[in-house]
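Scroll down for the structure; my scribbles are underneath it.
With one protein chain held back, the other chains of the complex are shown just where they sit.
Chains: A, B and C, in written order; residue numbering restarts at 1 for each.
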Amino acid sequence: MPIASGPIEPDEAVSAISSGDTVMVGGFGLVGAPLTLIDALAESSDADELTIVSNNIGEPGRGLGKLLRQGRIKRGISSYFTSNPEAVAAVNAGEIEATLVPQGTFAEAIRAGGAGIAGFLTPVGAGTLLAEGKEERVIDGVPYVLERPIHADVALVYAARGDELGNLWYRRTARNFNPLMATAARVTIAEVGEIVPAGELEPESIHTPHLYVDELVLSR
Amino acid sequence: MPIASGPIEPDEAVSAISSGDTVMVGGFGLVGAPLTLIDALAESSDADELTIVSNNIGEPGRGLGKLLRQGRIKRGISSYFTSNPEAVAAVNAGEIEATLVPQGTFAEAIRAGGAGIAGFLTPVGAGTLLAEGKEERVIDGVPYVLERPIHADVALVYAARGDELGNLWYRRTARNFNPLMATAARVTIAEVGEIVPAGELEPESIHTPHLYVDELVLSR
Amino acid sequence: MTGDVKSAIAARAAQELRPGEIVNLGIGIPNLIPGLLGGGTDVFLHTENGLLGVGPRPSEEELDPDLIDAAKRPVTALPGAAYFDSAQSFAMIRGGHIDVAVLGALQVSISGDIANWAVPGKDVLGVGGAMDLVVGARRVIVTMTSTSSTGEPKIVRECTYPLTARGVADVVVTELAVFRFREGALVLTELLDDATVDEVRAATGAPFDVDLEDRRAA
Partner (left out) sequence: MTGDVKSAIAARAAQELRPGEIVNLGIGIPNLIPGLLGGGTDVFLHTENGLLGVGPRPSEEELDPDLIDAAKRPVTALPGAAYFDSAQSFAMIRGGHIDVAVLGALQVSISGDIANWAVPGKDVLGVGGAMDLVVGARRVIVTMTSTSSTGEPKIVRECTYPLTARGVADVVVTELAVFRFREGALVLTELLDDATVDEVRAATGAPFDVDLEDRRAA
């Protein structure tokens, strides 16, 4: 659905997140991360026991690192916990569960979640620790892992520009996982740097069409 | 690989196609179809026994309909043969083999071919004629069909604009299957309306990055 | 089937659409809906060849060979429209991001099975996006005449034509009635154009419940 009426406040937006929810958060490190929304989630929501789907779990005390310090993350699904030593420590102390996924599989599984694909066969990870417990099959002599889609209750994404309807345009390498996550959640909340009138984004260059976006929030 | 040196002639481009090859051809009907390349293939190549992967088999005597009249198509993989009555007649007369695929599965299978995905589970087609002979599996009570990727020897695509390196930008609904096919062939030949200097296309708006494009040909 | 009948079916189906919804319209009766929506800005029209925000038919000057819908007819694009490739377009469909698909059918069964792409004994050479749409859209509204040109009821116990998908229909609108599928049961919820329940029974090849109190969208 497109946006019904203008942008909402960050606090109101994150009230869509309940304890126990799975939340996707865009960004590669902090680049392209929806920092205004993450701050609102840290400061004005008390949802806990969250499963976070994000390439990294922020940095110490920054981005998702804030939620981690608050003890509100139950589980992380990520390709690279290592960029936040506090996340590594929390995993080792048994405070959060970690599901490590190769980055391309992580991206593809989120895309699959948004695209109604119930599984896909990838050669990546076959025969390694990260394929343990997963179905493998050999086709033409090559081993493949059957990977399942990743879905979320809420996706928090960041785009440099949005229009009134909720169409999104991402700038440079701040795109990364954002357009994928926007497709794979029940509710998608987009933090945008600016909102332009409908028709101002070039129709061929819209990265996320508005049907994926439920709410817009302006970056602070 | 990007383009080594400027555009080549259509005749030279289609000389990459040999008898027995699988050839992907972009376009939804004739919109976004690489008509200059198709004409060159019809007029100056004698490759036959071709397997054509295209959403339609052109129209009577137009686009791929020319190749069909020449009897050079052995098999079509398509979602809609019906738009060319001559293709339907050729199938019914046993002159060409037809593999009919739901359009979304067709698009996804080509994407999978370009993305190194060896199979995917889709709910579309499960329990129908079009799933016959395909592996089905039930997950959480929903039946899915395991679909395999589609690859080609050569892809012929059309883009309104290309740059010197081979980056492509598609206009309006002429995009359709072109960016997918550009990823899924051993050799991708792009017919473009115009060629602009590298750097002129907005880097965020390039639909097909040049690593997918082997040759450029100007539309006639 | 006269144009009036088609228009009446399309008009009733249009009432099922809610403002802001993302809607994909099939070929035939569904394609009459935009003309009835008054500019089409109420809902957002998706066409599976790669456009969200389909606008009205173009004037002579607006005609653009690169701008068509999935029926291959020239269209326009409204402000805020977006173009995308076919994989993305069907990802929207398969992934449940299209609120409503309105489409024609040859047969609909009392289990909500739809047959709308092939006739037995004839060519089964064109399926297009039919299967994707009925499986993926959140609501599937079938628009069709109650009987075929040879007088056979199109609502049947079991589809005898090749299936498009099983158990996917939510609403059926004919020239006589509106049916809804509720917990797996076919329910007549509305009589159209002064039709009687008996007339509907005569034109329907299967039993159905009657609950005319439901006039939600009337």
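Just a few scattered comments:
By our rule, contacts are C-beta pairs under 8 Å (C-beta built on N, C-alpha and C of every residue); 3 or more make two chains touch, one makes a residue touch a chain.
Just so it is clear, the structure is predicted and the values come from calculations on it, not from any experiment.
Within the entire complex, contacts from the absent chain reach the displayed chains A, B. Here one chain is not drawn; of A:Ser83, A:Asn167 or A:Thr188, the residue touching it is A:Ser83. Considering the whole complex, the residue from A:Ile8, A:Val124 or A:Val187 that touches the absent chain is A:Val124.
Only one of the listed residues, A:Ile8, A:Ala160, A:Val196 or A:Leu218, touches the absent chain: A:Ala160. Touch with the chain that is not drawn comes from one residue among A:Gly32, A:Gly63, A:Gly116 or A:Pro149, which is A:Gly32.
Residue in contact with the omitted chain (choice from A:Pro102, A:Pro149, A:Gly166 or A:Pro209): A:Pro102. By the touch rule set out above, chain B reaches the unshown chain at residues 1-2, 4, 111, 113-117, 163-165, 167, 183, 197-199, 203-204, 206, 209-212.
Counting the whole complex, the residues of chain A in touch with the unshown chain are 28-29, 31-32, 55, 79-83, 87-88, 91-92, 98, 100-108, 110-111, 122-130, 160, 170-180, 207.
The rule we apply is simple: only the chains that are shown with their structure count from here on.
Our note on geometry: chain A versus chain B, Cα centroid distance of 32 Å, whole angstroms. The set of chain C residues touching two or more other chains comprises 77, 83-84, 90-91, 93-94, 136. Counting only residues that touch two or more partner chains, chain A has 115-117, 203-204.
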